[in-house]
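Here the complex is missing a single protein chain, while all its other protein chains stay put.
Just so it is clear, A, B, C, D, E, F and G label the chains in written order, and each chain counts residues from 1 on its own.
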Amino acid sequence: MAILGIDEKEYFASGHRACAGCGEALAIRHILKAAGPKTIIAQATGCMEVVSTPYPESSWEVPWVHCAFENTAAVASGVRAALDAKGDKETNIIAIGGDGASFDIGFGSLSGALERGTRMLYIATDNEAYMNTGIQRSGATFPYANTTTSPAGKVIPGKTQPKKPLPFIAAAHGIKYVATASVMNLMDLHMKVKKALSINGPTMIVVLVPCVPGWKIDSSSTIDVAIKAFETSISPLYEIEEGVLTINQKPSEKKKVEEYLMMQGRFKHLLPEHIKKIQEYVDARWKYLEENNGKKVFDNLF
Amino acid sequence: MAILGIDEKEYFASGHRACAGCGEALAIRHILKAAGPKTIIAQATGCMEVVSTPYPESSWEVPWVHCAFENTAAVASGVRAALDAKGDKETNIIAIGGDGASFDIGFGSLSGALERGTRMLYIATDNEAYMNTGIQRSGATFPYANTTTSPAGKVIPGKTQPKKPLPFIAAAHGIKYVATASVMNLMDLHMKVKKALSINGPTMIVVLVPCVPGWKIDSSSTIDVAIKAFETSISPLYEIEEGVLTINQKPSEKKKVEEYLMMQGRFKHLLPEHIKKIQEYVDARWKYLEENNGKKVFDNLF
Amino acid sequence: MKVKEKEKKENIPLTCGAVITQPGSTKKYKTGEWRTFIPIIDQEKCIKCGKCWMNCPDGAIFKTPEGKFMINYAYCKGCLICEKVCPVKAISHKVEEK
Amino acid sequence: MKVKEKEKKENIPLTCGAVITQPGSTKKYKTGEWRTFIPIIDQEKCIKCGKCWMNCPDGAIFKTPEGKFMINYAYCKGCLICEKVCPVKAISHKVEEK
Amino acid sequence: MKQVLFLGRGGQGAVTSAQILAIATFKDGKYSQAFPNFGVERMGAPVRSYCRIDEKEITLREQVYEANYAIILDPTLVKQLTEKVTELIIVNSNKKPEELGIVTDAKVKCVDITSIALKVIGKPFVNIAAIGAFSALTGEVSINAIDEAIKQQMGHKGTLVEKNILAIKEVYENAKRE
Amino acid sequence: MKQVLFLGRGGQGAVTSAQILAIATFKDGKYSQAFPNFGVERMGAPVRSYCRIDEKEITLREQVYEANYAIILDPTLVKQLTEKVTELIIVNSNKKPEELGIVTDAKVKCVDITSIALKVIGKPFVNIAAIGAFSALTGEVSINAIDEAIKQQMGHKGTLVEKNILAIKEVYENAKRE
Amino acid sequence: MSEKKVISGAEGVAIAVKLCKPKVLPMYPITPSTLVPEKLSEFVFNGEIDSKMIHVESEHSAISALYGAYATGVRSFTATASQGLALMHEILPIVSGSRFPAVMFVANRALSGPLSIWNDHSDSMSERDQGWIQLHCESNQEAFDTIIMAYRIAESKKVLLPVMVCADGFYLTHAYEPIQIEDQEKVDAFLPDYTPEHYLDTTNPKTFGAFAQPNSYMEFKEEEEKAMREAIREIIKVSKEFDKSFGRKYGNGLVEGINLEEAEYAVLGVGSVCGTIREVIKELNEQGKKIGLIKLKSIRPLPVEDLKILCKDLKILGVIDKHASIGFGGALTNDIRSALMGEKVKVEGFVAGLGGRDINKEKIKELINTIMKNKEGYWLK
Partner (left out) sequence: MSEKKVISGAEGVAIAVKLCKPKVLPMYPITPSTLVPEKLSEFVFNGEIDSKMIHVESEHSAISALYGAYATGVRSFTATASQGLALMHEILPIVSGSRFPAVMFVANRALSGPLSIWNDHSDSMSERDQGWIQLHCESNQEAFDTIIMAYRIAESKKVLLPVMVCADGFYLTHAYEPIQIEDQEKVDAFLPDYTPEHYLDTTNPKTFGAFAQPNSYMEFKEEEEKAMREAIREIIKVSKEFDKSFGRKYGNGLVEGINLEEAEYAVLGVGSVCGTIREVIKELNEQGKKIGLIKLKSIRPLPVEDLKILCKDLKILGVIDKHASIGFGGALTNDIRSALMGEKVKVEGFVAGLGGRDINKEKIKELINTIMKNKEGYWLK
């Protein structure tokens, strides 16, 4: 049965131990609904693993496997090969990792799986830091964000590097489908998961998932913050299909990044000069996206 | 003193144990000349490490450090941080890895160093297989090539995946300089090494280096094969500077890939259908390059 | 009570390789206990748009056979996302009293 | 001769951490021994373009103070790249005789 | 040796409570040791932390199986208290002890810390203020030492420190009056 | 037990020589063991490989320190032979043994394998042909067994196998004549 | 069909693997194990084997993909050595903790640094704690046979632990010698299909890789240790059955005593060096010296009771240790000393053969001389 066209059944059971208001848990819940019961999940260590599998309890209503932090894509490759060997062409495999798992420590393994063409959907749930271990900087951390390893210090004001552009890096591998998504638009997430799973080859979705303690926001504002990320073009929604870039949805009115930043404790130390730099950074990225909208930005098909 | 404008001094000493005609050794020789004596090399395991450092002998006339196979970029990060701590702003750091080290096992570490912005030049010497261990398939192996782990078999005719597009993947990280090079044009290699070293941040060059036993060619034809790779657009020469793509040199007459393939034992099993597919693959990649020549293909500066 | 005794009492059943054979078994654990605020749906105001259901990270909202959206307080952690996303302000909250 | 004795004879000096303190010390090892073909430069034909010097993977070609390009047979492995790249065919080869 | 148990919700600062108590008792010239219950709890889940206080150096490293004092930072957690408490249980509550239904041989005292915190700090930050009640009701730590401890631990947080100190005092007075 | 040493250049197939000899002697009903000198040699560098032959099972795993026979596939490698050889050294050379300047108590024989290989195979593939000389000069292995061994090892290489077999025969005859 | 052929040890291993019909083959090259994936690639690319090969980008991913394949419930295989095994380190106890009966071939090679491609046992010995059964081989026939036995042992419902089959790099992998290659039918009869109880299955969803809290972690580890005790019995059983089916055995599958009847002294060795020790013992026995050999095949589980029995009449046992636990000498020696504490035999350790240093007859004689003079063990270079 369906509500709003979405499978009513829950595959990510209640009773999980995520913080109240967790954006990541919300994304997982919908990813599973979109994928349906004929799905195997391979997941990296991170908040979602820890909140959902305290032995002997599990939140997972689909087969689920975890191994370590850095090797989820490789585990998924093993699962896929085993299914192939069994002649099972039906079952979906979704590998899921947080931004730490996907942008940083597990990226080597992910890149290898993309290269060899493992048929799987890889989803990076991006809350812009290592949350499970207490909010440390990752390659996905937004510039200037205050984390426990990039604190808003007296001489260095938070993270000094830009956000690693994972969707583009993945697309540059020449894979057939890459998309961004956000808990801001769950219907869009559903559509993308379904589309990705229909493709024979590696595919990838990066989903923005606000984190309550990590972003220092109120548990009720998870969705609001995600909306603001979209409206400021900080978190644009696009797909790269067979190398062609498509912006899925444009904010009706482009808001200033300040509006987004000021909602969150992790940015409260920012000075006007920092905000200005971020605005420029976001504008440049958006300009690039707009200029290349509808164009083939990558080609490596065989 | 200089010959043809190139430092006459050798920094990669004779007596190294590379095969007669080794393209990789030739590239190393010139990389060092271009970089000059104020350079530290960090190198991954692979042919070049093994042929040059049998204790107590070394071919290296510059400080050189090796650690393992998969972590050269991380080692280079440590070297750079230490130099920074010492206040040394002069010394170049070049990290070098073969294609196995760079495209495959060490790519996670490389990607991390690009992300955090380590000032270093990373050079991938690409002979399209794991040569040191006896010609096994890597992500850089050219499609259909016969290697010992992707043999020209009765049911699978060599490697089945395309070549991992490392330069574009690296460029997608938003770094300031990426280039391809080849032993076919050593002057171009010199220029690119010098340019890369002048940039404050991570830079990368991927150099094509034919391998005598690996490609099953005569030791004397290393350069000829590299020239043919260029003439057929299999190995184009380009740079991506601050996201802008520039083709450095175009073949005066575009030759058929067949000419290149037939020079090498690793392709001698190919059937016309395979050659046709390769031609299409190469044409599509070249078309992409030509279409984007002079354009900004990436943007992630901060 | 001593943890040691507790441990012995708990007597967790061991599967081979720590496989969990009961899917969705965290349902045993009632995260409603965590709540400090309690959301309340005003069924009068509710237009049954399902937005609260969509956006609950804990799957703590369900639709009754009659088409009503209701909160499963056994799991609702009181994040109040539902309150925020409700387009007609049909959800309000109070401090939890247990 | 037994390897064991040989090992003892070799008596490799050990540095702390196996650091090699002599840069470029592979020069001790004469790869000229490997050669099966020997390249020969015809100085008459040579136009001193330096291409052979550029393309030798072993750095086995050098320029004399008089500007001649010559082969250092102690290291030349006989790959014959130099012969191939010479624009004026000033380099030829023979089978090595040792 | 005295063992003190703090019971709160993830995010409520029970861990900090134990730490500040340890710092404060040390400033009073005693030995102390504070540590959290080692878990993977998220915001909202029940969280325990402990403090040991002694006249001599503490080398014991086992977990706390039995506490002299328990401080429950959130009245909704009363049922979660499974450990044996021998002397006193302090509950942050505006109710009467008997209304809470705690089965124990220890004394039970209620202090409405939340109200005081809301009043003085403006936010329901009860974890530090609670130590004021502990001081008042047990005499195991001095109010001055607590002040200093807060400054050591939260030094850089300016007005919040001030407010917490005020809250502690008020909670202390309030508890004394009980 | 007999120990045989092959000395060649990387890429010249000395390792294969020892392997084929081991296969062949096993086909002759003996026990055998072949192994390379474990090195990192590249094409062109000197390479050693070994074969042990015995009537009974071979369990010995130490390296070969002293050989009964040595086969030098490349005349330029003569000086590289540092191991003690007790019975016979076979050199692929068109020279006379005395011209090679080998200091040894063993006999030295020269067979011009390269010429024969060039003639019969059309390429200087001497590694397999050399076993023909070994067979002729030592009688440790039969010519038929060598043929079979080549087929087992190179089975799929068609005419090259044929040509090698022819070369072996010719080298054998040639060496016999010496 | 069954035939005896002179092939390389690596090829023998690859053929044995093929006969066991693994479904998934994650492969990564490293000297001296590479010949195994190469041969398996040939089988796969020629369609001679019905397995999926995964060209992983690192050994870390090889073992991770192996884990994924076993989670999905199929028999699988990988091979590695040295740095490759070391790179797998983190995942090894996860595979064993998950009780996946994986089989991995290790071509023993020294660990860097300094870098060495040559043989010793530092790679596998450094993993002796990680819950893998570890079986070593003296000859290529033994390597071939051990691969087949390994799957039986691993998959035994009483055991369900992964097995590392170790053979000395170069000494065995690159050596050509006669190997009896068995029939597919006979192997099929000996090795039943793999039918796991738990696997990833959308019709019966289970959770693999959950985390265990302090209230259960230790019990899971104890279960593993108990499975190792079971493995002792199971290895003996499988070894007997293997002998019945194929006519070959290696002691009782765990350890073998050679010429111990009269012996007052004995050498304990692991792997290919035992062949050389056999030769020395034979010589010395002929000279009337009372020397025996203990060939230890199973490093984990360590057959403590067998060792006690084998050593009960010995005066001194000299252990050849191809790995040193830097800061406390030979690691195997320490294990053996612990196993034999309280017994009357004295145990002396000799670290030898590191980084490809050849352990020749002469050195073994030197060792024997040393123990016969009741002198202390040392680094036997």
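Basically, a residue touches a chain if its C-beta (ideal position, glycine included) is under 8 Å from a C-beta of that chain, and two chains touch if they have at least 3 such contacts.
Only a predicted model underlies this, so the values are computations on that prediction, with no experimental measurement involved.
Checked against the full complex, the one of A:E10, A:E57 or A:E70 touching the unshown chain is A:E70. Between the chain not shown and the residues A:L32, A:A81 or A:I105, the one that touches is A:I105. From the options B:V75, B:A229, B:L245 or B:L289, the residue with contact to the chain not on display is B:V75.
Against the chain not shown here, subunit A presents residues 45, 49, 55, 66, 68-70, 103-105, 107, 130, 132-134, 136-137, 139, 148-156.
Against the chain not shown here, subunit D presents residues 7, 10, 12, 14-21, 23.
Although one chain is hidden here, its contacts on subunit G can still be listed: residues 83, 86-87, 89-90, 93-98, 110-118, 122, 125-126, 128-131, 133-134, 209-214, 216-222, 224-225, 228, 231, 299-302, 304, 323-329, 331, 333-335, 337-342, 346-347, 351, 353-358, 379, 381.
Heads up, the rule we're going with is that only the chains that are shown with their structure count from here on.
The chain with its C-alpha centre at the largest distance from the centre of subunit E is F.
In whole angstrom, the spacing between the mean C-alpha positions of subunit C and subunit F is 79.
Centre-to-centre spacing of subunit F and subunit G amounts to 34 Å, using the average Cα coordinate of each chain.
Centre-to-centre, using mean CA coordinates, subunit A is 39 Å away from subunit E.
Residues of subunit B in contact with at least two other chains: 17-20, 22, 54-55, 70, 103-105, 107, 139, 212, 219. Chain contacts: subunit C has residues 12, 15, 18, 20, 23, 31, 34-35, 77-78 touching two or more partner chains.
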